[in-house]
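First comes the structure, then the notes that go with it.
Left out: one protein chain. Kept in place: all the others.
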Amino acid sequence: MVPVLLILIPLITGAALFAVKQEATAKSIALLASLLSLALMLAGMSGYIDAAQMTYDQPWLGGINSRFHFALDGMSQLLCLLTTLSFPIIIYSTWNNRYDDSNRFFGLVLLSQAGLLGVFMALDALLFYFFWELALIPLYFLCSRWGGERRIQVTIKFFIYTFIGSLFMLIGLIMLYFKAGGSFAWSDFLNLKMTSGQELGIFLMLAIAFAIKMPLFPFHTWQPDTYEQSPTAVTMILSAIMAKMGVFGLLRWLAPIVPSATFLWGDNFATLAVIGMLYASFIAMRQDDLKRLVAYSSIAHIGLMILAIFAPSYSGIQGAMIQMFNHGINILGMWIVVNVIEQKFGTRKISELGGLAQKAPVLTILLVIVALANIAMPLTNAFIGEFMMFNGVLGSTATKFGLAYTIAALVTIILSAVYTLRMIQRVFYGETNELTSKATDISFNVKLSLAIIVVGIILIGVFPKPLLSLTSEVSADILGRMNLK
Amino acid sequence: MNDLLIIMKQELLLTLIIFVLLTLKIAKDMDNGAFLNLVNLLLAINFVVGFLGGMEGMLFNEMYHTNSLIILEKNILNLGTLIISLQSWSWLKDHKHVAEFYILLLCTLLGMFFMISAGNLLMFYLGLELSTIPLAAIANFDLAKRKSSEAAMKLIISSAFSSGLLLFGISLVYGSTGTLGFAGIAASYSADPMQLFAFVLLLAGFGFKISAVPFHLWTADVYEGAPVAVTSYLSVISKGAILFVLVPVLYTVFKPIAESWYNMLYLLSVVTIIVGNLFAIRQENFKRFLAFSSIAQVGFILVGITGSSSAGSSAVVYFVLIYIFSNLAAFGVVSFVSATTGREGISDYKGFYKTNPVLSWVLAIGLFSLAGVPPTAGFFGKFFLLLAGAGKGNYILLTIAALNMIISLYYYLRIVKAIFMDSNDHPIEKLSVPVFPKLALYLCMAGIVFTGFVRYVYDYIQSLSIGF
Partner (left out) sequence: MGSASLIALTLAAVLFSAGGILIAKLLVKGTVNPQKGQAYECGIPTSSSPWNQFNIGYYLFALIFLIFDVELIFLYPWAVVVKKMGMVALVEIVVFLFILFMGFLYAHKKGALKWM
């Protein structure tokens, strides 16, 4: 029952919020609902709830043998935890942002949470596809209604990109459906006997959808625009959680199902990932807009996960798993800071800011920790993940180019240190100017949100074992299917 | 005799309603409001009774047959007619010839019922004619508009032409098999050139009626000129009825030449989707736009038909049901706006959201459902069509269809963008929707939201159509 409740709580609350008129009430209800789902998730993970309750399996469309099948294995738990943890933080940290029709805003936010949770738990291809879209559609509306100036062009671009991806995925899933003898169950998709041509076809159909989502170079062009134009709360959802949908898709619906095509085409995608990382890092260095800077850095970080998946080894996959979670909370921290700056000063231009450290010391300290995590300093969570991924790529038996990939990826780490630190230096140190001289420190809600993230960063940085053991089984299973150890 | 009453329940009830309306018209002059209330009540009763205690069976030497699927199909058509009737309330309330409108409309529905139930090409042809000729008359019901007359003229001429083709085909079928009964034809049909030729003629006749490319040329003009109620009736009900017939005709009567018609249908569906889509992009009039989009939708339905019989037929019935909801949601808004303000251009809808938020959402959801965006019902409809079409392992067709879904998404979004984003110096003023059209729109919305993922609908349809 837990999966159903996890989806129903945000779904029903989200729908109900459309009827609530007062802004404060709507916000509080949204926060409460997201906290409730977090509590449920934690209760489920701590073993407080009977393990049998963690799956749910009921017939849905009997005629085509599709089922309401949800399950929470290690990877799902990790990502659902990320989702349920992020939403309260997102809502709480942007508490002071003002929106027209805020009840609808928060309603749509919660609907998208329902979709995301469904994606991470579905074990039926049609159900997966359904929630995949359900998670996206509220975002189109959020972005087009509450976004920045160019929101309409950007939303249409975003919509068309992702919809194209979805349709390819749908074709791939239909092909799998017939190959599996008329079943949409994930377990029936494993161990299918296919010719290499068929496997390649399905692989490409699915891979394009996931590549657009993550995004992988050269399918990424929608991403910086969308991140920039969306309201920051939506950008947080997009980058902290939505981007993980693609990575999750690779790990659940691609690599185990068409392992030999993944293996054969691994190098192509790994190369794209490396190019994308370098490309995004270089562009990030030239950005003056805080949102675009974080957006490009996000492409670089996701690229590393893709690399680790397409040049697989146990350590690399495990690294990618834990890094999905880490990147989620780290980038969330970055966005919170960006949001604070934007709300306070009405600008996101790095060149117009400066000297914030004198005025906002608490913010600066918290940001520095988040930023250090973002560039994978030891003792932070990202260090664990990225180190494991480097280790994995280097030691991968699936590719001959492990060393080259690793070196290229290391360059991007250095580059990310360069642009992140330079951003901090320009925005927070130096002289204050007219705009920033009147600044005050952050309010309690931002402090608390950032503090939670910082605690998470350090906690995982020194003691990653619980998260790692959560996903070890899934990672080993994926590798086993690819005949790698 | 008793069996006859039950088996033909739906037809008889409809005939009765027509007579009640005719008698009322003759006996006394009712005012329009009361008359419309009565008609809508009767149609609602008609819809409900359709579900009660049907019976399968054959009548009149297999001229007429019915089964659970056919009963359901008729109920779907009843529902669509009811929704259209509710929607056209604001157009009809000041019209001089309301009674005539409904009598003619219901006559066409009666014709469709006989067509669906036909077990014989002659019966089929009679039903088809009964369902088209009165339509031409009501296409002319915007009496003051020349375009409306033009539409009626074009409709009658093109349907006469297609009937000619159809009749020629039927006569060749009769000439070569010596029978007009479906069972008899199926038993003695083969792929010899004469019979193939006859089939091509029949298919062309069908193609005209469902406006598949290249037989679609009349569609846009007629849709544009006819009153919106008639346009939506043409695009949803009359098309749906023909598709309901087409599936069993292909799969039972012409089963022996399945290989040949598969290729023809394949080609027809590809061309129809592509042409419909590409022309829809450039339309500026809302009704013309919906005409081309409905052509593209027919292409998708044809994709579904190319699959296996049971999957194909259930997907088609399911899609038509959903198509009724989504298209009528869009048409309902357009019809209402057109009846109250007379504006039909797409550019008139710029800034519509500012003045009419609720109607905008209805229109947008209807368009999303037409585009097949999940989680609307339209997605499930398209999904089952594609699934049925892929049943033969034909992924090329599937890919073409999917690519066209993207194209169609573009033009549906264009309108959504106009509604929600664009500004307009003279937006459509704020409209208050009367109770009947509102009820119809609620029905459509409920249909779009629930038909999709409430599994019983599809399962029910499939359980009925597995038989043949």
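Going by the order they are written in, the chains are A and B; count residues from 1 in each one.
Convention: contacts are C-beta pairs under 8 Å (C-beta built on N, C-alpha and C of every residue); 3 or more make two chains touch, one makes a residue touch a chain.
A quick note: this is a predicted structure, and the numbers were derived from the prediction, not measured.
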| item | value |
| --- | --- |
| For the chain not depicted, the shown chains it touches | B |
| Contact with the hidden chain (one of B:78, B:195 or B:294) | B:195 |
| Residues of chain B in contact with the chain not shown | 19, 22-23, 25-26, 172, 176, 192-195, 197 |
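The working rule: only the chains that are shown with their structure count from here on.
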| item | value |
| --- | --- |
| Partner chain A, residues of chain B touching it in the complex | 314, 373-375, 379, 383-384, 386-387, 390-391, 393, 395, 398-399, 402-403, 405-406, 409-410, 413, 417, 420-421, 453, 455, 458-459, 461-463 |
| Of all residues in chain A, those that touch chain B in their complex | 59-64, 126, 129-130, 133-134, 137, 144-145, 152, 156, 159-160, 163-164, 167-168, 170-171, 174-175, 177-178, 201 |
